[in-house]
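Of the protein chains in this complex, one is absent; all others appear in place.
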Amino acid sequence: MKANHSSVSVALAGSGGAGVMTAGNMLLEAAAAAGYYGLMTRTSGPQIRGGEAAAMVRVSTFATDAQDDRFQVLAAIDWQNVNRFATELPLGPESILIGDQAHGEPPEVFTKTGARYFPVPLKQLAGQVQGGWPNMIALGVLAGLMGLPAQALEAAINKAMKKGVEAGIAAAKLGLAQAANLDGFKLKEIPAKSSRWLITGNEAAGYGALRGGVRFVAAYPITPATELLEWLSPALTKVGGTLVQAEDELASINMALGASYGGVPALTATSGPGLSLMIEALGLGVTAEVPVVVVDVMRTGPSTGIATKSEQADLNIALYGLHGDAPHIVIAPNSLSDCVAATEWAVGLAESLQVPAIVLSDQYFGQARAVVDVPAFEKKSFHRAKANSNGQPYKRYALTDSGVSPMAIPGTPGITYTADGLEHNERGTPSSQSGDHLAQMEKRARKISQLDPGDAWASIEGEGDVALLTFGSCTGPAREAFARARAEGFDARLVSLRMLAPAQPAKLKQALAGVKRVLVLEQNHSGQFLRYLRSEYELPGEVKSLRRPGPLPFRPEEIYREIVRP
Amino acid sequence: MSKPAKKASGEEAYADFMSRAYTMELEAIERYAQFADALDTHNNPEVAGLFRKLSAIESLHAKRILAEMRWPSLPALPAAYAWESVEGPETAPFDAVHYLMQPYHALEIALRCEQQARKYYEDIAAGSAPKRVKAAAKEMAAEEASHVALIQDWMKKVPQPAPGWDEDPDPPRMNE
Partner (left out) sequence: MNAPITSPALTAKDFKSDYKPVWCPGCGDYSVLTAVTKALAMLELRPENVAVVSGIGCSSRIPAYTTCYGFHGVHGRSLPAGTGLKVARPDLTVLVASGDGDGYSIGGNHFLHACRRNVDLTYIVMDNHVYGMTKGQPSPTTEPDWSSKLAPGGTGVREFHPLVIALASGANFIARAFSGDPNGVAALIVEAVRHPGFSFVEVLSPCVTFRPEQRGWKESARPAPVAYTDDPARAARRLMTDDGFNIGVLYKGRRAPFAGLPAAPTHSLADLEGGFRL
């Protein structure tokens, strides 16, 4: 068996109680310990406990947060209802199925792909170890199939297990021995290891928020944003902040606004249904010019939709959901690790421009765990302009050239004012005068339109007369498709937008100079991103929309075919 | 502070009495000013002006008390000043006013206040307070009585409101 694979994707499925997620996490840790990059995503049935679930682990010699075209291995502790995941677990004739005959044969939906079946007596082998578990046998088998060294596996088990470490290691080693009898997918040796993190997109966004200076978070639990909040809660306490669990999303956004009005940078995190409830208060943030950040970990909508699966369909509400003319910021991280920088940036923009900012993450980023290179951070920091008394009457909403007016923070004498959602004049006094409305609208628009994001507005990679425009978690598979095209001598341009609002038409025009064919890639049904591009930008040449709703992710191969198509 | 301290010396009781008299004036000054502001906002400058005048008249009275007592500045309202009625006898209740009210109504309010003030002082003058307090109360009662007469005269000079003075053909507005 040659060690010639640069990427191996495996899935471990089973019913509740089988411990597939625990084993998946250990496999990821083992890959990291062996110096590889890795990515773990997950899928599960609707049950809270006891349902079918699958941990999907991709181990690679290069950094990626995309899923590959197909899985090389699908292992199952048992096959009950695993067939429900067939569309999420694409296999091919080169793939193999691992299962325990004590739990029956693999479902036909998997065998008909041409994948070969190798039964392994997981349960019986586990029985040979005092305190052994079938999932640990499967872990050993999967690690062995990839060629991960035993010491990396031991290190991962040591790190992850609180008790029964010895039994775990013994069982995993039995699994490793089984793998030796099978044709595997051995990974290439990895070159020198860079400094890395193992992190989820939700943790990354939480850490970015703290880096940006957020010290107050109020939130209501919602899938798939909850882990972001669970990470933030103890972390905030450590850095002198706090998290309040609110009674609903209406409360959480208004608590965040109250804290921010008090001078403490504030954030809330939610998903589509919660964002819908927060929209009115975001308009208050715009009018009263109170900075606040909402991380929307998008899930499949509308309504409750598919709460545990990803989709990029909250773009419209994030951009256009606010009533009235309400200029604000919308930022989308375009890789899992970019969740740190994008969220930090959003906090900085919100603070320095005194405006609400929405971060469009999604379930894919949020709940995936990956080995990433430690991100390089911008040195530039943003701060809120704060006012002090100069003896003159204080104008909270002074009509400045930049549109930003220094903000009085409660506790500062001589410049008290009332922050108001009512339209107001420069002093903040409510006004229904057309002149005040126009002047304040222009001020609020000015501070957003004059913003120059520099190069941060998008990731631009490659040359050529074909361009692919995308955002968010579609960027990962697009990058991989581009790498394949380039490997074959075909270059094209990838433009992944990070700043969605305000739009940057001049910058995109420059980025697309000479382009003859544009592909627009997005994960939603109606083409929200395409419509946005068409309304805010000029797209040169032939435009093709590549889109489908969640939850199935785009895979590199299908994007690659569109790029290289003559 | 609702009643002068029982065992206080005449001097102390007098100072206490005067401070209450002063507080009573301050409350009235402030209330009339609030009415004036409210009616200004509601485009009734005539009655607003009248309330402002009433406020000024009460200020003169207050200043005289300060001068009499040789108190250096306007002391603030004492904390939780409790009257036997909910507010000072010369203070009109908040709900006494109406946006369409006419000068006659404002004077009716003032008359009621002055009558209450007169009765307040008359009661003290007729009661068991130290001599000096009783004498001062008698003086104050006389002054309030002259105000009563003044207002009554004033009322003869302004038209009496016609029935339906508070009718508004338009309904209230919806603001928010």
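First chain written, first letter: the chains are A and B, and each begins at residue 1.
The rule is short, and it goes like this: a residue touches a chain if its C-beta (ideal position, glycine included) is under 8 Å from a C-beta of that chain, and two chains touch if they have at least 3 such contacts.
Just so you know, these numbers come straight off a predicted model, no measurement behind them.
Asker: Among A:Leu257, A:Ala313, A:Leu451 or A:Leu530, which one is in touch with the chain left out?
Answerer: Residue touching the chain left out of view: A:Leu257.
Asker: For the chain left off this view, which of A:Asp65, A:Asp78, A:Asp100 or A:Glu203 is in contact with it?
Answerer: A:Glu203
Asker: To test your reading of the contact rule: which positions on chain B touch the chain that is missing from view?
Answerer: Within chain B, the residues that touch the unshown chain are 11-12, 15-16, 19, 23, 30, 34-35, 37-42, 70-73, 75-83, 86-87, 93-99, 101, 171-176.
Asker: What is the set of chain A residues that contact the non-displayed chain in the whole complex?
Answerer: That gives, for chain A, the contact residues 32-33, 195-199, 203, 207, 210-211, 215-216, 218, 235, 237-242, 244, 246-248, 250-264, 266, 280-281, 283-284, 288, 371, 374, 408, 410-422, 428-430.
One rule holds in what follows: only the chains that are shown with their structure count from here on.
Asker: If you average the CA atoms of chain A and of chain B, how far apart do the two points sit, in angstrom?
Answerer: Once rounded, the distance between the two centres reads 68 Å.
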